[in-house]
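Note that this complex is displayed minus one protein chain, with the remaining chains in position.
Chain lettering (A, B and C) follows the sequence in which the chains are written, and residue indices restart at 1 in each chain.
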């Protein structure tokens, strides 16, 4: 039985989701021989990282990234930091011979993303980016259905990623509201997920036309110490918000399909509404992350007069990730739903299998370069005011 | 008690919906003193128009439009023909001193729309365009809520008008698939409705970026005789489809709001899915014509922990159009829903009141010019490939 | 072309719904040769009945029922009064040789219902009871599917008819809250509909166990004059409410199926929630009147992994009532919904055809006797406290 010894950087929201995934994979994926070991958790604030390591079950801590990657007892570096350090860390980790698992978006721009890809390829390590929503069973089912031709020729992609957590103008300028740290706002945080799904489910995007807006122009500076970033501007003064609150885009796919995409943090009532619809010549599918165990499906082949959108509860053994190889259910019986955290468990499971096989599971850094190219085209389009071609490799 | 004697041109889908509205207004709006008289139905095929007149309760028929407008016993000309003859008829009717009620879209292009507006203004007649969806009670409620400030500052408009009735490639090229007759496809047929609603609910649109596609490039020619248009290309040959099957657009509103709009006839499972969402600083609303008696509403002012999208059944006497002036319900008790046809009844009711008062109810030809300007900007944008400014008056 | 000259008794809620149906049948059912004539409207208050007749398009009025049925120019008596006079009127009308259309519930008790049946059979007239919900297209589709075996062997009937309009304790004791006039409360008003549907869709009920409650024990007396009933107890005093506010029941069907049924006027948020579900060996269906154009359907025969409840929009030409005999749609295109009033139009259409053929369409008085037997068993069960057998003919 092999082990994959993990060094994780970051222990906020994403660090916690990843930690849980490593803990739970052996319980839910007993057939995977590689068992993750929560070897070392890394963060700059020693007291904080030690507390986090204790709470989440990490065996050791590091306060210096260089020290982390210098360790012999680490096989995989998992980067769950803010966006601006992703690529530098990924490159160093690869050069140190570690496999790399990185939160999305991979990079601050396309050039960076390409550097990261070049580094992991040069080092010959396994690499993957954490677009966890691909591995919600209902989304993987959608992929399978499209691949099987259930929708026929694809005509439309339509997505919305709607949240409302930043609407209060008195909410401070957290790192996700700072361009220097996050790169962008709703674009890189939310639309990146939709782009990843669109590329996966529909195919390459050739050009985009994008528009953005910052609805709340300035916010209170983040006082005190950010858990991940250390000291930030404090006091009561206001700082300019230099990232987008909302972004809208048209997209043209290589196969001719029309796409609309939208992401915003200013849609009251939507908490994590990562929604998409695909229309094809034979049918349609609709997904909504807030009801992530369900997939809506309309089949034009159903008997006339009895056609309608059906709500598939993607909780059966026949659905992706839900059956064990030897029969029986991986999680719970039909209708006993799983949650957000299980998308990470499924992702880490495939990562471990990838490491066993020496293959980089999708979305890997090559896929992430494509996503980054679309993000960059979106930014260029919004700046220039018009359509922008998406760069290809 | 006054009468408004109507001359209606066209007796297919829209002609039928309008006929029913004239029949039903006195029953449901007893307080309106002007009672419509179904005076004459006009169409070129005499046998067909006579049969339709008999079935729908018209007192007389005309086979010539000039003869219709020459009659002294007609007060109002209602134009429910294909799009290419709207403006010519509207101008002649106005010049004959008749009030004019015209199906949407008013015109084939912006210049035409302006001519129509000039003509009705010069003639001093009452004019209105039939964007019936404004007067679904739930939509009028949305308007009232926005006007009352329930949503605060508007950030996002998002609309989809999805249908699937033209997906079969063997469906003939009906007039709605012919540019010379319809002007455009999903754009003028469906997106025009969304634009009208967006302008009404959110405000002026400054610029748009639009993309279109014709997914089925050629269709069987329409054999025989079209009920409205007379003889068309017959036989089994194929003709090129020169209108859009699907259209997507970004919009920027004068107040800074971001807009996305989409209309398609290629979305399997959606029959008449005229859907929109508005997000503002204080809340959100969502409407879907397939459940047209309902309005989804999220209020940020609800008690913390108990917030959520609520489904208002807009079927109570307090809702627009649903209470009689002296108390009691106009239609049926709460939860006893009304249907598509009642949006026309409500529209005609306001038209009759407008005629009584000598005022042109919104959306009148001036509103339609604005809608046409957006449609024209969409076409220009799609042709040129980039953002297009919307012309103002 | 034949005429069916109608004499209608009552002009409140139901009288209005029936009047509209007579007006609209010729428009929507052009193929029916018998055209209804709104001959005379009957009510005791002359001024009120004349105003109603004018508003609704009746040619004449009567203030005396005996005079109404004595007229030679009346073919059909339509009884839309409170429940306590249904049977007496129906018998007299039949004895006068008139066809009879009666609002539900037919009678105050089973004995009365049998007398009414005997009278119409003796007179040889056509008879029908107005359980309009059978003829919502989605409900008729459900019937057709069950008859075609789509659900297999039926295991469960489950229904809820939920409203909230009588919850305010200050609402006066209208006739529907008076046992002497209404016979019962939610039982006869709402559960009667569910029983009619259960008998039609699942089959005979052998026994029931029922419980009832009056949550608001007394209400302000109805002051002044009731539109239909004339003078009632006035002033500010309270009167005892002697009908049920809510009723719950178990039912056993002859075919072994288990049934639950519930009707209440005390379910906040439900306006006209006439809901039912049927489970069989091969599938399930669910209907909700508040979304009456939709039918939920689950087929166990769908492909494994792609099964789910689908929402059929019963608005297509292939659905019951929605296609014209020679092709084309009777109402509007798919997704353009119809409303509550169309259930009456469809019902009256079938009544007219019945009169043409000399056949009494279901549910006729024989069907109503069965429904009344179940209602009577419910009352007996609630009084005695235990199961009660349903009497058969």
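Convention: a residue touches a chain if its C-beta (ideal position, glycine included) is under 8 Å from a C-beta of that chain, and two chains touch if they have at least 3 such contacts.
Keep in mind the model is a prediction, meaning the values are calculated, not measured.
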- The one of A:163, A:178, A:281 or A:372 in touch with the missing chain is A:163
- Task: Would you mind spotting which of A:81, A:160, A:178 or A:315 touches the chain that isn't drawn?
- Result: A:315
- Item | Chain not shown: contacting residue from C:30, C:308, C:339 or C:380 | C:308
- Task: Write down which of C:264, C:293, C:315 or C:346 is the residue touching the left-out chain.
- Result: C:264
- Note on the structure: Residues of chain B touching the missing chain are 141, 145, 297-299, 302, 304-313, 316, 318-319
- Query: Can you list where chain A touches the absent chain?
  - Reply: 13, 17, 19-20, 23-24, 26-27, 30, 55-57, 163, 165, 270-273, 289-293, 313, 315-316, 331-342
- In the full complex, chain C touches the hidden chain through residues 153, 155-156, 158, 160, 162, 167, 209, 211, 213, 215, 245-246, 248-250, 252, 256, 258-260, 262, 264, 266-270, 277, 279-284, 298, 300, 307-309, 385-387
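Here is the rule we go by: only the chains that are shown with their structure count from here on.
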- Message: From the mean C-alpha coordinate of chain B to that of chain C, what's the distance rounded to whole Å?
- Response: 35
- Separation of mean Cα positions, chain B and chain A [Å, integer]: 42
- Message: Averaging over Cα atoms per chain, report the distance between chain A and chain C in Å.
- Response: 55
- Note on the structure: Multi-chain contacts in chain C, i.e. residues touching at least two other chains, fall at 313, 316
